[in-house]
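Selected chains from the complex are presented in situ; the others are not included.
Chain nomenclature is as follows: A, B and C, assigned in order of appearance, with residue numbering initiated at 1 for each chain independently.
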């Protein structure tokens, strides 16, 4: 069974909504168990148990939130070296485009890499003007269909990579599904 | 005289259009000479002469273009240590939101910091959903008014900082112009 | 009077020692008041008052510490838009070279840029094998002379830039002091 955790912090509810779409995307891959946890509920053992993790944060000053940072600094501290090789990705909502959502994703990926995760972005586009090359990003809430699709695509790709890398389900490799995918141009 | 250089690379013309709006914004500050140069035309001595520089690149794989990188690696190489303390900022156009425009700006700022520049982003918003905290960014061309305003705002802020920092024109400090500025929320 | 704040978080004492050397470097510029504050003691009004700030953090997972992040997310939140144009720089200690100290500095600079600071690194070398292009960095404690010099150089450069940019003391520009500076090669 493919096991995906969606871990998030949310102040306004925007990142929580993103998390729900990410979870929905992960569930679209067969034989996948998905759990959605806010940073307040999560324990280190939760992270240790799952094959792959999508982590979402509000963009606070261009970096993951202090609450989510505290989770990795303190709660996860003694699990460092126990999660090498898990698959990870990021998502973030900022107040506006250009507000640091990509950089917040990068900070999340930096933390995950520090813990030994393999991290990724998604080459696919979800509309003419939206992609998720370093994680799914929105300006404020994911209110339009494209923003929601970006979140779904992220969760789906995460579940594809864990299926391929952890469970040797080669048929889930995205290169075999090019007809479903939107490329730029 | 306040001296601003707008240096850009452009493949599709999108970053060139951004550069023109950045230059327009810089000109809105009095006693400011502004020059627009493509990376093909620019020489090291151009950069050395100006007080402040806005550098724009297409987002190519999340990083400044190889042509612009070459300018700093090769053409500017022997001017390293001659440009400490100049003021710098960045702008970039990507194929879509989430496509790496913020990270391309960050890579430009990294290059400028390496050369000893003081670099900045802009706290102001230009519309409900657009800001330029790490540089001006667009998805494809700057076709809407907000994207154009982001570019203008970047150039204007650059000229304000060089006026303040290089020419001791304290009246140009943005904190004295709060009524003209749009903040979030 | 030139006013420099050195703000730090420290768990092991390593970053605190760096902070002391940064403060010492800042004091080497005439007419400069320097204050050293740990993140536990600092208030938003402290940051608002100073011309320039050096911020130091232990490298925790490649990013500033959650305690320091909390300071900027929560304590400084309502001062956003009141600190535009201040000068900022960063320093960090990690457990080993390659452990993320440069990226932690970058995360600190990202936060400062978000608040509208002009941020910088230093082109100078302090020994054959040590520089501080994006902030002063050490592996563990700053126990050797070169690491200490890097911290001093950072503080000194910060005080030079605030003297030049805020107080129009052009004689403090580092380009006029090339004989004191060590360049690579």
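The rule is simple: a residue touches a chain if its C-beta (ideal position, glycine included) is under 8 Å from a C-beta of that chain, and two chains touch if they have at least 3 such contacts.
Worth saying up front: this structure is predicted, and the values here are computed from it rather than measured.
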**OP:** Please state how many copies of the single repeated sequence make up the complete complex in this structure file, given that 3 appear here.
**Re:** 4
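Quick note on the criterion: only the chains that are shown with their structure count from here on.
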**OP:** Tell me whether subunit A and subunit B, two copies of the same sequence, contact each other through the same residue numbers or different ones, using over half shared as the line for same.
**Re:** same
Original post:
How many degrees of rotation carry the C-alpha atoms of subunit B onto those of subunit C, rounded to the nearest 5?
Top reply: 180
**OP:** Could you grab the centroid distance between subunit A and subunit B? Build each centroid from C-alpha atoms only and quote it in angstrom.
**Re:** 31
Subject >> Distance between chain centroids, defined by C-alpha means - subunit B, subunit C (Å) >> reply: 24
**OP:** Scan subunit B for residues touching two or more other chains and write them down.
**Re:** 106, 133-134
**OP:** Going by the contact rule at the top, pick out the subunit C residues touching subunit B in the complex.
**Re:** 80-82, 84-85, 87, 106, 109-110, 113-123, 133-134, 161, 164-165, 168, 173-175, 178, 183
Original post:
In their complex, what parts of subunit A are in touch with subunit B?
Top reply: 62, 95-103, 106, 125, 127-137, 139-140, 150, 184-185
Subject >> Touch list for subunit A against partner subunit C, complex >> reply: 60-67, 69-70, 72-74, 100, 103, 107, 110-111, 113-115
